[in-house]
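Removed: one protein chain of the complex. Kept in place: all other protein chains.
Going by the order they are written in, the chains are A and B; count residues from 1 in each one.
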Amino acid sequence: MSTTTTSESRSRGKAPAGERVADWADGRLGIYSLAKANMRKIFPDHWSFMLGEICLYSFIIIILTGVYLTLFFHPSMNEVEYHGSYVPLQGQLMSEAFASTLDISFDVRGGLLIRQIHHWAAIIFLAGMFVHMMRVFFTGAFRKPREINWLFGFLLFVLGMFTGFTGYSLPDDLLSGTGVRFTQGAILSVPIVGTYISFFLFGGEFPGTDFVARFYSIHILLLPGIMLGLVVGHLILVFYHKHTQFAGPGKSNKNVVGMPLLPVYMAKAGGFFFLVFGLIAALAGIASVNPIWVLGPYRPDQVSTGAQPDWYMGFAEGLVRAMPGWEIDFWGHTLVLGVFVPLVLFGLFLGVIALYPFIESWITGDKREHHILDRPRNAPTRTAFGVAWVTGYMIMLIGGGNDIIATHFHLSINAVTWFVRIGFFAGPILAFIITKRICLGLQRRDRDKVLHGRETGTIKRLPHGEFIEVHEPLSQEALHTLTAHEQYKPAEIGPTVDENGVERKVKGSEKLRAKLSDAYFGEDAQIPKPTVEDYKEITSGHGHH
Amino acid sequence: MSSQDIPEEKLPAERASAPGAVDVADEKNPFADPGLPPHEHRIQDVDERAAKRSERTVALLFTVSMLATVAFIAAFVAIPVDKAVYVWPLGHISALNLALGLTLGLALFCIGAGAVHWARTLMSDVEIADERHPIEASPEVRAKVHADFRQGAKESALGRRKLIRNTMFGALTLVPLSGVVLLRDLGPLPEEKLRHTLWKRGKLLVNMNTNEPLRPSDVAVGSLTFAKPEGLEEHDHDFQNEIAKAALMIVRLQPGDIKDKRELEWSHEGIVAYSKICTHVGCPISLYEQQTHHVLCPCHQSTFDLSDGARVIFGPAGHALPQLRIGVNDEGYLEALGDFEEPVGPAFWERG
């Protein structure tokens, strides 16, 4: 081809410019050895493996648009009288933060679009992280060697929540101000140090004149800085571990099957960034988000009904709404359980999912690396636990919007709250039981499919008049895929008497583990996958079922 | 019992199969990995016309992106920032925002769509298997690192010279304290600040709406009025902090409807004044139902009964709304007869 000939003709004297630049860089950065391992790095194709990319790209979009917003936003609570172009607020007293946000929305060309991209991207970033985390959870991708990366991801989710919170609080509007007031009330509930933390955070009494400036540096520097570090670490580990893959022909725990980074994933992943950005930009063009001008400036004596945080804080909001008003006075002190318990529960509930990989690896005692993903049905207890967790989360999300639900479904707000209170305990249990049954049912179906073949839908009449449905044996690919998963045996408590006949004390943790292991891998917890013997017996025995 | 104690045989056996190896589905193992399926060609791989069509589609997408960027710039220049248009079903919206959003969205999306279409149809789609290597270092490397570390530790003499070690740890532990101390001036200490509001004996109750002091005759049964202490103006520097504690909600009940004895005593002709700040986490509670005398907090649905000492009847609030004792001065205006007797707003550790 023509390009080849030109490069050949040039190479007589000098290498092409690109190569020379690369050589120059390699001499200083050692990029060749880096590229050797990574340029043709293999990534498997599956839509669910792109959820993380959605998060990464929305994070980048948030940073880009956020930098733009800082050019116009004034993080100050100085009081000003508004004389901008939004008529229904003209002449009103408000903080400079609010006024500058109005200016971004109404007077800076494209400012509204960038604000909306920033906010929509934040909502999608958190939603993406949630779904990505669930994908990793339900497929068991958190197992060795990826536990640390799971924690990185979890931290990103939590930090994302607080970055979002400090971000939407910055405009100092009536809705977010109400949220900040709630935060301050929650801080006050902390025993012993609550009032001090509150006074230090707000520079005195609420609301004071400091919190916007302080939240600003937390929102644009501290938290995103940490997150950026975690994102880089997360990505390095993804590269280092190589991506997981689903079981299938040719795919094993010792390889990764897919397309190379250069060129396919360069184009696909690079293109996906533009797809994500484009979709969010279009969304910001057609749908309004956080229209602070209708909310008005914050005043601690004003409020609106339907006061909710952004969705990712809705779970915490639900916990607070559902909690009964317990308060204990003793020895001149008050223990504000009505607020403090939800605060603690919030941490615990999230903490459980963060530590789950370690709990599971303790139960299985499995120290090997896992690169083949589980199908959720093949880990019924884990799946059931995950669904129970999500159910609890969702019920509290409903609780956070109980007033909107009450008005839109014509229900009593008290009834909705009671539903949430009971549902928080009953829902996860029910979800656990149902999910486990569904998983076992699906396992059974897989087993039948392997042993008896696929139902073809073709009805055949046998010579003696009986009608049967023809079952078609599965291909070897399908047989392999359906039987590729591993099944653990429940761990038993080892011999209680050692070799010298001395009775050994069985520790409580050991008993607990044996119990949990039985719950995970006992007879009721998994359907034995078909063995070669099973298969042979049936196929050689009587042809069809 | 550490987890290493689980005997190996309890763990499921790993399937051994070389990457890309094709095991024949023999009598021995019908479930064996058959290996990667053979690559199937796409239409574009076998039909140059289809490939050409793909190429044209990609180029078209990139061209549309360029046009969209031009349109973005044109919209930015041409459309006034305050121009509104009606677009079904979006409503009356900013023309500029819609135009910029859609053109930018299109410009970006088309680049992405072009790149992906290019990758999907024209770049090789042969699946490649890459080997994985265990992450754990080999025993030799492991031994070498451990030995190096021991050597280094020994050379530093950290374990032997305890004095150095202990003083170093001491210094390192103490030095962050300067940072902690520096945070002290983030704010004043709470002291008694949460216990006092602007209200005191003789302060008139000023109507929030009209900025006039209230007379008992202004407040009708079934009405709802919000008040602030006399002398507090919106322009005041500390208005936000003071109103956050002093905001008042005034309703008038039939004296016969008041169930709580103290509430009746602190009222004036059935007019009762309660703190507007919820005792849960401090939202301005004021969803007053004049028939039930219940007042609901819009944030977390704590419900208080204003006819019964504002006690909590539902929701997460832990104690009743503080009541302000009121009376009438010589000129016939409603006045406070003191500050709230308990801290207003959310409970805290020192509240007692």
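The criterion applied here is as follows: a contact is a pair of C-beta atoms (placed from the backbone, for glycine too) under 8 Å apart; a residue touches a chain by one contact, two chains touch by 3 or more.
Definition applied: contacts and distances are computed from a predicted model.
The chain that is not shown carries the UniProt protein name "Cytochrome bc1 complex cytochrome c subunit", picked from "Oligopeptide transport ATP-binding protein OppD", "Carbon-phosphorus lyase complex subunit PhnI", "Branched-chain amino acid ABC transporter permease" or "Cytochrome bc1 complex cytochrome c subunit". Contact with the undisplayed chain is limited, among A:42, A:62, A:413 or A:484, to A:413.
Checked against the full complex, the candidates A:310, A:327, A:360 or A:446 give a single residue touching the omitted chain, namely A:310.
Taking the complete complex into account, residues 45-51, 53-54, 87-92, 105-106, 112, 116, 120, 123-124, 127-128, 131, 174-175, 268, 271-272, 275-276, 279-280, 283-291, 294-296, 299, 301-311, 314, 401-404, 406-407, 410-415 of chain A touch the chain not shown. Although one chain is hidden here, its contacts on chain B can still be listed: residues 40-47, 84, 89-94, 97-98, 101, 116, 120-121, 125, 207-210, 214, 217-220, 222-226, 251, 284-292, 294, 296, 298, 301, 303, 314.
By definition in this document, only the chains that are shown with their structure count from here on.
Centres computed as Cα averages put chain A at a distance of 15 Å from chain B. On chain B, the positions that touch chain A within their shared complex are 1, 3-6, 10-15, 17, 19-20, 25, 27-37, 76, 81-82, 90, 93-94, 96-102, 104-116, 118-120, 123-125, 127-132, 134-135, 183, 186-190, 193-194, 208, 226, 228, 234-235, 240-241, 243-245, 247, 276-277, 280-287, 298-302, 312, 314-319, 345-352.
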